[in-house]
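In what follows, a structure is listed as structure tokens, so that the remarks can point back to it.
With one protein chain withheld, the remaining protein chains of the complex are depicted in position.
Lettered A, B and C in written order, each chain numbered from 1.
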Amino acid sequence: MINKQVNSVHDAVANINDGATVMIGGFGEAGSPIELIHALIDHGAKDLTVVNNNTGSGHVGLAALIENKRVAKMICSFPKSANSFVFPDLYKKGEIELELVPQGTLAERIRAGGAGVPAFYTATSVGTPLAEGKEVRNINGRDYVLEYGLTADFALIKSLKADRYGNLIYNKTARNFAPVMAMAAETTIVQTKEFVEAGELDPEVVVTPGIFVDQIITVADPLLESKLVAAEEVYP
Amino acid sequence: MINKQVNSVHDAVANINDGATVMIGGFGEAGSPIELIHALIDHGAKDLTVVNNNTGSGHVGLAALIENKRVAKMICSFPKSANSFVFPDLYKKGEIELELVPQGTLAERIRAGGAGVPAFYTATSVGTPLAEGKEVRNINGRDYVLEYGLTADFALIKSLKADRYGNLIYNKTARNFAPVMAMAAETTIVQTKEFVEAGELDPEVVVTPGIFVDQIITVADPLLESKLVAAEEVYP
Amino acid sequence: MSEEQIGWNREQMAERAAQDIPNGSYVNLGIGIPEKVVRYVPDGTEVIYHTENGLLGMGDAPEEGQEDPELINAGKKLVTAIPGASYFHHADSFSMIRGGHIDICVLGAMQVAENGDLANWSTGNPDAIPAVGGAMDLVAGVKTIRVITQHVTNKGYPKLVEKCTFPLTGAGVVSRIISDLAVIDVTSEGFKVVELAPGVDFDYVQERTGCKLIAE
Partner (left out) sequence: MSEEQIGWNREQMAERAAQDIPNGSYVNLGIGIPEKVVRYVPDGTEVIYHTENGLLGMGDAPEEGQEDPELINAGKKLVTAIPGASYFHHADSFSMIRGGHIDICVLGAMQVAENGDLANWSTGNPDAIPAVGGAMDLVAGVKTIRVITQHVTNKGYPKLVEKCTFPLTGAGVVSRIISDLAVIDVTSEGFKVVELAPGVDFDYVQERTGCKLIAE
């Protein structure tokens, strides 16, 4: 019988190796798999390349992973949100690398990586510094830049419900990058609020089919990043 | 108030002009918007370029549109299903053009057209006659062909439920090409089995958000292509 | 600012921008003042707001007790979903933007040039942390780009200029600017003042603009 559940968040991240590329779901705290990120900090893997829209807040979750010097490079669209101090500090000191990607290009590159599209053209960033050094091609009278698909060794995402096959549904705007990251990663690790029986999710409403999911751990009552940040919590 | 309903299938197709490119949903009869196709035959627009996975069956629906000489060119992946006589006849006589596209490339080209991606690379068809004349590019050691996004003037699709905003859900494998065609067409026309109040469709389960839909007509009890074909019906 | 309010305040700028949005439009709102536009849909019209983090049919801020930290807008502020809304993932969301399906986008600006060039993501200062978000996707993909901005910077420098000195977000993309002082269209001849805020005259606006304005 197929059953993708694992025993703990620590088991879930146990195979993440030094130097791995890790996509982490979430747009701000919505969809951030904070328990998996904290388990990754405990696990100790370093020299990671992390793909996330942002760089975390305060001193917990993704910001804590960065603060603990596990991240060599961030690929993201907006690294300086409110309450984001950790990344800017390291970046100014030259201690962390940044690949800045427009948000839609980031989403599309991840989707392309998952869909077997190695490269595509887009109008986004044409004529701006972010197109510098990139191939530009005129198609039907408009200029486009060439962008490459993005894949990862691991994805860490958060779902509302999951079944043993790995079928997932999400909560509201916490969906954001998770479905495309699940497609683009070699190993997709999910923390779910609820684990349900196979067949309980209507096949019409599954957002991420189980084929894109490898490991599932239930975290029924996840920490809320904004509360931790407000309380000035530091992980670990 | 936004309300995308129209009064009849004939009103729905009334603006389709000679020479238009029309995407038609369906994989075989599953998802085929047969009443809209019949209304298009009645309407009389000709010299159409039609995008569909197949070329219809018997002498109804898409096959009837072709038989009535309204289609100058088919873009499809599999033009010779069981019970498909009309297209093969015209094709052998040189009276209809065919652009044969691998099914996944077809789906991806339509999705690209809808997503603002003018062109992308794919491994599909490399080293085959369908790659002849196409740009081939080696990316990270593998060869890929360049394929272009596909857009249309109109899409005709079928849904299970629709609301006044044009939010759609589908029935089982009748979903197939409809969501990407809705994205890729300038005007998307939907025949729905059921029309529901705004808010009745859970925002988490909407498959096609209303932004991709322009006109909706309710056809509560659509004809079943396979039954018509078995009964050797001819339209009109 | 200690000086007396001259022209429109932030709420009034948002309200003015809302008046230009036709019934039935699909609209994306940038972070800052543009977020406020959602409150000012004119009577008798219905507008669908898109937020690029995965929601079509965005409503205003929630009532107290109705907040869900996983229901936010692109500015990461708590919002609501209207009946008839839909959620989708990021690639689908940007397909709406990049595929040309959003009718209007209202953005903030650091500089707008008289040819419609927009700079709103970076000062180009090498010490600053660059951050672009979805701005470049929006200006490349949305049919009509409008800007809401203070007419001058905090230090009094003009934001409407002959040529942007900051790195571009997009070239020739802006069609209209709603500032605290005026509504200004980008035309082939340059900036054209189409409306003045109450109590503001043309010369007052011209003095605070980095290039020549055309009177309507």
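We adopt the following convention: a contact is a pair of C-beta atoms (placed from the backbone, for glycine too) under 8 Å apart; a residue touches a chain by one contact, two chains touch by 3 or more.
Predicted, not measured: the structure shown is a model, and the values here were computed from it.
Student: Considering the complete complex, which visible chains touch the unshown chain?
Tutor: The undisplayed chain, in the complete complex, is in contact with A, B.
Student: Which residue among B:His59, B:Lys161 or B:Arg175 touches the omitted chain?
Tutor: Answering carefully, the residue with contact to the hidden chain is B:Arg175.
Student: For the chain left off this view, which of B:Thr49, B:Thr105, B:Asn167 or B:Gln215 is in contact with it?
Tutor: Candidates B:Thr49, B:Thr105, B:Asn167 or B:Gln215; residue touching the omitted chain: B:Thr105.
Student: With the missing chain put back, which residues of chain A would touch it? List them for me.
Tutor: With respect to the unshown chain, the touching residues of chain A are 1-2, 111, 113-117, 163-165, 167, 183, 198-199, 201, 203-204, 206, 209-212.
Student: Kindly note down the residues of chain B that lie in touch with the hidden chain.
Tutor: Contact residues on chain B toward the absent chain are 27-31, 53, 77-82, 87-88, 91-92, 98, 100-108, 110-111, 122-130, 170-180, 207, 224, 226.
Definition applied: only the chains that are shown with their structure count from here on.
Student: Where centres are the averaged C-alpha coordinates, which chain has the largest centre distance to chain A?
Tutor: Ranked by distance of C-alpha centres from chain A, the top chain is B.
Student: For chain B and chain C, what's the span in angstrom between their mean Cα positions?
Tutor: A distance of 36 Å separates the two centres.
Student: Can you pull out the residues of chain B that are in contact with at least two other chains?
Tutor: Within chain B, the residues that touch at least two other chains are 115-117, 203-204.
Student: For chain C, jot down the residues that touch at least 2 other chains.
Tutor: 55, 81, 87-88, 91, 94, 97-98, 140-141
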